Structures are given as C-alpha cells and as structure tokens.
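The complex is shown incomplete by one protein chain, all other protein chains being positioned as in the whole.
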Amino acid sequence: MITLLPRFEYNKPRNLEEALEILEKVKPNYRVLAGGTDLLLEMKFKTRYPANTIVDISKLNELRYVRNRDSHIAIGSMTKVEDLKNSEIIKRYLPILAEIASEFGTWQIRNMATIGGNICNASSSADYLLALLILDAELNILSLTKKRHIKSEPFINEGREAVKPGELLAEITIPKLSSNVGTSFLKYEGRNVSSIPILNTACLLELEDHTIKDVRIALGAVEHLPRRLRPVEEKLKGLSVRDKDKVDKVLQTIPSLINPKSGVVASAEYRRAMSYVFVKRAFSQALERCS
Amino acid sequence: MTALEYASILDKVINSSEYLVVGKKVARVDSLEKVTGKAFYTADYMLDNALNVLVLRSPHPHALIKRIEIGETAAKNVVITAADIPGVNEVGYYIPDQPLLVDKKARYVGDAVALVAAQTIEEAAKSLEDINVEYEVLPALLDVDESLRSKDVRIHEKGNIAGVVRVRKGDVNKAFSEAKVVVDNVYKTGYQDHAYIEPEAAIALPEGDNKLLVIGTTQNPFRTRDVVAKVLGWNNSRVRVVVPYIGGGFGGKDTMGPLLCAMVALVAAKTNQPAMLEFTRADSLKYHFKRAPFKIHYKTAADKTGRLLAVEVDYTVDVGAYATQGLALMRRAAYHATGPYEIPCVKVDGTAVYTNKVPIAAFNGFGNPEMLFAAESQLDIVAEELGLDPVEIRVKNALVKGSRTGTNQLLDHSVGIRELIERVAEAANWRHKKTLCGISLNGKRYGIGIGCGWHGCGTTGVKQDWAGASVIINPDGSVIYRTGIVELGQGTHTGHAMMVAEVLGIPLDWIRVERVDTSSVPDSGETHAQRGIMIGGSAAVDAALRLRQRLVKLAAEILECSENDVVLRNGRVYVKDSQADGISFAALAKEMYMRGISPAEYGFVRARRGVPDPETSQGEPYAAYSFSCCIAEVEVDEETGTVEVKRLYTGVDAGRIMNPELVRGQLYGCAMMGIGFALTEKIELTKGGKIRNKGFGDYLILGTFDQPVFADPVYVEDPYLYSGFGVKGAGEVAMNATPAAIINAVKNAIGIRTYEIPATAEKIFFTLKERKSDV
Partner (left out) sequence: MERRIEFTLNGKRTTCVVPYNMTLLDMLRTKLRMVSVKKGCDSGDCGSCTVIVNNEPICSCLMLAVQVDGEEILTLEGLNRDRKLHPLQQTFMESHGMQCGICTPGFIMTSFALLQKNPKPTVEEIREALEGNLCRCTGYAQIIESVIKASKLMNTEV
C-alpha cells in the first residue's frame, strides 16, 4: 500500500536566486526540502506538518561546498553529512565536524542529510547544533532582499524561528581552531548502530600550560534543545587540569543543573546521571587532544 | 503406520557415509530468487485495483462500544464492523475468547473495531476519520497482580484467568526439606516485538462469486484457511490460502497471519473486489501481538554435591487482552521448566492472566527463553553457593539417554546435551576464561557466562501433530515438491528438497519447491515449534521413499538385477559394482509414465507423542527434544551500565544437521534475538496501556556493530530415530539458552545479578548504584 503523505504544492528552483524568489512568493506557508531525512518523517508521522508548499532545494549544489578561507572554513548549508565525514579540509581544521558525521545516523542517512537541514530542524539532539554551540560559528542567511549574519548562540536560542519566512540558511563559517585547542564529541545510544540518542555532548578545551583558558561544553538530547553548560564552564576556567579532583567536582554539578526529559530510550534520571559521565569523558578526550 | 523408523529404512537404502546432499553446505533452493530480487513477498503481489484496507482501532485499553456512527464519507466506501461479519466472529487460536472485530467491548489499545476499505489510501484514511465510535471507558487492568486481585473488573466473561497448568512429579516438599541448598528468587521478563523486517500483510482475491484466494504473511496456511472460512460462514474448500516467501515469522505471523487474512477476506467477499492490508511498521510495533511478560517464582533444591533434587515454580504469563497461543505457550514453559536436567521432584504452577494490554503471540522459544532465563540463572546461583563451576553443575545434572524429564517422559535416545555442554565449554576455553571474570579491560569488566536450553519439537497441546507433502516426478526426471510447511527463512524448503533429492538420488536443482498452497497438500499443521524439518520433512521422506520403492522395482526390471543392487545416484540409475553405465533417472521416470506406474506420491506422517495428563502434565508432550548451549563473553561498562557481548559460542543437538551452514545462520540469528531480549529490546507502555515505541529508532533490535564475534557452532548430532534422516528442529532452541548466558556473564563480570530482563544499561546502572549503597 502506498504511504499516505499530505498534499502540497511543489517547487524545484534551479538555482539559489530562483529559490529565494520562490520563498518570497510562497511564504510563510512552506517547508524547505533539503536532505529530506527529517521532513519526510514529519510528513509521514504528522509531527509538525502541515504546510502548503514544498520548496525542493535538494539539488542546489551551489550550496554544497567546503572551502578553506584562510582564517575560517566556509561550509555551504547543503553540504551532506557524508561530505563532512570525508572532507580533508574538515578533518584537518575542524575535526569535530567529521567526528559528528561519523556518529551521525547511517551511511544512507549521511548521503541524504545536510548540515543546514540538521541545524534548521533544530531537534533536541541535533548534532551540528552542538558543534555550533562550542565553535564561534557564524551563519549566513539570505533572502531575496537581504543578507544577514548571525552568531550561533543567538541563532540557536530562537530555535525553529531563527530562519524567518522567505529566508534560507546559505552558509556556515567557522574559524579554524588553533593547535592548542582540543575538541571532542560523544554520542550515547542504546545500541551501537544508530538509534534515538540518550544524549550527545561536545567539548572544546583551550589550555595555557596546564591551566584551562577556555572551555565550552554543550549537551544535547537531554532537554528540549541543546545548550551550553555555562555555570560549569565558569567554574572550570582557571583551574589546572592536573587538579583532577577539583575538575571532577565541578563536573559533578552537571546533574543538578539540567532538567532532563524522559523518553523510551532513557528515563530523565538516567539522562541526568549519564550527563556527568559523558561530559567527563568528552572533557578527557578534548584534554588529550589539547597537546 | 503412525511412526516410521526412518533411520533404519534410510540406512538400508542409502549409506549415510555416501550422502550426496544431506549434511552438506549447499546453497538454499530459494537463494537465486532472493539475490536477484525475484522472490516475491505478500506486498509484492500488489494489484492496482485492490481496495486499501485500514483498521479502526480502540484508543482505550478497556471500553464498551456504545455506538458506531458512520459518516457520509465513510459510508461511500466500505465499512465493516462486527455486525457485518457473515460467519462467526470468533478467531481465538486455542480458546474461543477473541472476536476478529470487537463486538461488545475493546480490551486493549489497538483492538480492531472496524475495517474501512477504499480505492486509494487517501480515501481509506478519510473514511477512517469519518467513523465516530462512542466508548464507555471501563477501568483497565494493566498489571497481572492487579488483574488477579480484581473482584470488580472482568476482562472476559469468565474472569481474568485464561488458563492454568500444573506439573506434578515426586514429592517436592520432602526434597526441599532434605536439601543442602535451597535457592529462591523471582524473575521477570518483558515484552519483545518480532520486528521481522517484513511487516504483516494480506491480499484477498475473489475467484468468481463463491471462492476466495488469500495470499498472506501467515505461518499456518491451513488454520488461516479455516479461520477465514469460519468468519465468512463458508466451508473450508471455498478458501484457498497461498503463502509466498515470508520476510521473517518467528511466531508472530503464526498468531497474526489468520487475523489479517480474515480481515481482507471480509472486504473481498463483501465487495467481490480484491482487497489488501499492509501494516505499517508503526502499526505493527504498536498493535501486533508480542512476546508477553513472565513473572517466575523459582525455587531450586540441591544436595551438597550439586545434584538437583527438586524445583518448585510458580509463574504468571501476562497474555494481555486475548489468550491466542498463550495457553500452549504457558504449557510449553511448564514442561520445560526444569531446564535440560534430570530432576526427580517437580512442582510447577502456571497461570495465564488477562490484562488490558497487547495480546500475546507465539515468538521464537515460546515460553522457554522466559522460563529458562529463570532456570539457568538459578543454576548458577546454586553452583555459587556450593562452590561448584557452572559448567560442572550442568554436566552433572544433564539429561542423558535413559533419563526422565520433568513430565516423566523417558528419553531413550537422541539426548546430546551433556556432550554439547562439554564441547561448547571447551570451544570457549571456559576453564581458563572463568578465572578472568571481574578483571578490568579498557575500563570495562570482563565476564563469561553459560546458559543451556532445550525445546520439544512439535506443537504443544492436545492436537496431534501431523504433516503432509507431495512429490511428483515429471517425465523428464525433474521433480515438483509441495509441502504445507512455510518457508520463513529458516530453510525448511531447502531441507525438504535436500531430503527428497537424497532419497530419489537426483541433483538438488532438479527439484522445484512450489509455493505453499492449502489446495495442494493435506493439512500439515503450522510452521512453528521446530516441526518444519522434523515432522514436515518426514512427510517429504515418506512420499519420496514410497516413490523410491517403485523406482527401484522398475529399475531392477530394466537393468535385470536384484532390487538390492539398484543404485540411484546423482541423476543416474545403475547396478551396484557393475561396469555398465545404467540409465538416466530421466529415462527411468519416463518409463514410469509409459508403464502406468504412478510417478506421484503424497506423504503423511504423525509425530510420535502422547498427551500429557491434564492434572499433572505427566506424559510425552513432544516427540523429541533439541538441546542448546550458549556461552557468552561480555564487557560491562560500570559507569554507564552498558553491556557489550564480545564473543558468543553456541551449539545444538538437533539430531542430524541437514545443512550445517543453514543451521549456523539459525543459531546466530537466534543468538542475536536472545541478546536483544536480554539487553536492549524494550517495549514501553504509557499508564493508559498504549505502546510508546515509535519504530526501529527506539525499539532496539541489533545491527552490524552490535554483533559479537560468533564462534563456529558446535554440533552434537544425536539422530532421532523417527524422523527423516534423524533430524530434529533447530530454529528456536538456541534462543532459549542465550538470555541466561548473558545475564550469568554479567553477574560474573560485575558481581551483581539482575533478575529482570531486558537488563538495559539504565537498569544495570541503577542496580549497581542501589547495591553499592547497600554495602
């Protein structure tokens, strides 16, 4: 039997210019089809649907690129997750994005999903949102009439309202990490092959000798949206990494800071307890990579 | 003859050391179709003009149906409710407690209230939304203890107990009073979804005005035919059920098959148009019947040497809204409750309890993975108390030739468990690895554990166990083989074809195995309970042997030799030890036709078994038992509670192994399912009795990265005398041994035992935390 999907109008712009024109014309009642891995699920299970029009940008290859721009890396929003996994530029300058790709879904999903789609869909476990949170990313958003840049944190705080009707996320730029910075990403699921995550976490650590100069910790899948654990970061800054007990004591405050949700894959209490465990592990890993 | 001493007959006609096909790792007979995409499953037989059927289901776990109001849109299409059922609205598998469509009340979230059908899926969906059912919500019983206690809420007219079983042998009280060690614990097992990659489906096509062809995902085509005919009010022969390839059954399509087939049949008969129904994965996960929870209070008594003196088991089976196969399942668990050991005193009391939740289905193991999880855990605990090694205590108590089971069945042959345990333990290097338990490896704790299993081959229950087959030799020597046993992936069609090829002396690829068709062979029972190769295959051998007798007689005439000197081998027919070429099998076949000697034969056999006493269950519930042993090596991350199964050793005594590579796959598949059952597969229900899981993203069956390293299986081939080539079933028994092996391994790794499965990481984490705070 055929799978029932809602009816919609369909537009397939041939290039970016046309895409922006169409978005302007059909706004606000449209959805953008990028990779389709989230959108088609919503269509089938009617979670956030309906919309009248689908604008299919899945073949907009002009937005599919990874470019080395001296001080930062520019990633087109339609870059596939599999591209990030295999990109030499990413592996060299922003390895965390490749690590995230390695943990992202399955090969089939990675061939379809886009970084832009993952970010704009902004689910509670959106892996690339965690990356945005700990890197000083900037998002370039276009519409027919204007361009705007917005930093990752304000973007994420707006959740699904961040990209306004008629706008399209075109590019993400991320400054290259310096060599004394270590990053890590961990995803915890109930089995080894991809499934709904219990939690995911990303960590960035910058040391000066043995002192924590900068630390950024993002935690996802645990609450409604991923977020930075700022109170923990503040307490960690200035500590010596040799002071393992002190560091651990700070990390142990994580469970009390969060308000986890219950799901089939994990209860709130388990998420709470595991947040400490996995942030601790992510921190250790980032530390190893600092040298 | 009700029993054929196949071993002796076959030995006389074919020397087993010269088997051409039997015992070889030949490719499956259906493999070419499957690798080229030409193997058709039910949903692949779609018809453009078939009506799309959808099911309107109760959103309440327990509610009276006050009124069903059919709106205008719905009325334009087909709507069928209980009132529209022309025959009998009763489809209970073993007891008459289950309507196909709810008549007076719904008993679980998902209970089918009405069927809609329309030309397009869109119209069918609109119709579904246009039916307004007025429910009077009743209090729901979602817990077995609650259901047993409840005085006011009756899920069924007769109350909340679907049935009971008792096993009584010897004097357990005396044994317990004299025991050195008594171990007493309560074990719980959870729901499990079959998660076959092919969801359930059925298609019904009217043939003229009074006949129906039904194609469906069913493991019991004959029962399906009977259910469809009953619901339509027709006699059986008006319904023909054809079963294409099935994408995984595991028992689920045994229970569900007739239901979907009856639903589409209703629509097709009413409209005289083809009708199809395919469950979505979401529907299948939420509403199809499942392995159901057991709560087992298990007491074991042993003497100081570790000899088991008695077991006393008191358990409940949460059958949900309808008993379906739950009573037989409960009985199987009771008959196997001792584990594959000789225990003189046995007292088992099982109760099948109704609750307002998804009903029970048959599922790989059929009560044994649940019961043996308890039995095998107990054994490890007894061993620990006595300072005995877990392998040692099992070897000591294992059933042997001449033993009597808990139902006092004498096992006079084909009992390979003791040798199996020893060989699997050796393959796993158990003695050495046991000493490593508890050590830390990469921040994880290592453990090794053992579990054993057994499984009676043949349908549990009162009904006798029979099967039919048909063999037709074509004039060119090729053969058409038909069986009533379904090919679910377990390889029965390949196994049967191998048997026929060996008996007739022809190459395997000369045999065409036809699709299962209720109009082509006698009722052959269900494809379940490890009966497919043992009982079904025996029917194939029965037919082939009788044909062979005629062929040999004819060949002797043609070749002018004695019948004893005729050799049928690899498509040729010649005189033993002679230089002459002989003739081709094709020529012999042609000659049969020329001389009017029947080239076709039906086989029909009945298993050798009795009916256990209704009060004490003493008797012979099964013709033969297969045995299994599993040793699992695990690593436990104590910080998270995650258990990884790193290596797994498995073995069976399934009589003669027809195709070692095929059985190898069965063992590994069962092991994976057992690991899932023990660790990751969890069905979660809301307080309203609704299943929360949405799909394979949160119902965690295992994938490539979850696979342990599998050792080559150990086969102890202790042939069963009364089946074709001495085979016993191998499709379920490995599942029975796995969960306990894993939980025992976890205990040996972290020193803490879980008594409830699935032992998810979360569960282990909190158990560890709790126990640590006790210390």
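So that you can tell them apart, the chains are marked A and B in the order they are listed, and the count of residues begins at 1 in each.
The working rule: a contact is a pair of C-beta atoms (placed from the backbone, for glycine too) under 8 Å apart; a residue touches a chain by one contact, two chains touch by 3 or more.
Just so it is clear, the model here is predicted, and its values are computed rather than measured.
Visitor: Considering the whole complex, which of A:Thr106, A:Asn157 or A:Thr253 touches the chain not shown?
Guide: A:Thr106
Visitor: Considering the whole complex, which of B:Gly170, B:Gly610 or B:Gly665 touches the chain not shown?
Guide: B:Gly665
Visitor: Which candidate, B:Asp44, B:Asp303 or B:Glu638, sits in contact with the chain we can't see?
Guide: Here the residue in touch with the unshown chain is B:Asp44.
Visitor: Quick one: which of B:Pro99, B:Gly491, B:Gly532 or B:Gly689 touches the chain that's been left out?
Guide: That would be B:Gly491, which touches the missing chain.
Visitor: Provide the residue numbers of chain B that touch the chain removed from this figure.
Guide: Touch with the absent chain occurs at residues 25, 27-28, 30-41, 43-44, 46, 48, 194-199, 245-250, 278, 280-282, 488-491, 661-662, 664-673, 695-697, 701, 703-705, 707, 710.
Visitor: Please output the residues of chain A touching the missing chain, sorted low to high.
Guide: Counting only chain A, the missing chain is touched by 2-3, 5-10, 12, 33, 36-37, 40-41, 43-45, 54, 56, 58-59, 82, 105-109, 111-112, 193-195.
Keep in mind that, in the parts below, only the chains that are shown with their structure count from here on.
Visitor: Measuring centre to centre with CA averages, how many angstrom lie between chain A and chain B?
Guide: Between these chains, centre-to-centre, one finds 44 Å.
Visitor: What part of chain B is in contact with chain A in the complex they form?
Guide: 43, 46, 52, 120-122, 125, 276-278, 280, 282, 639-640, 644, 680, 682, 684, 692-694, 696-700, 702-706, 760-762, 765-766, 769
Visitor: Taking the touch rule as given, give the residues of chain A at its contact with chain B in the complex, in rising order.
Guide: 1-4, 45, 188, 190-193, 195-196, 263-267, 269-270, 273-274, 277
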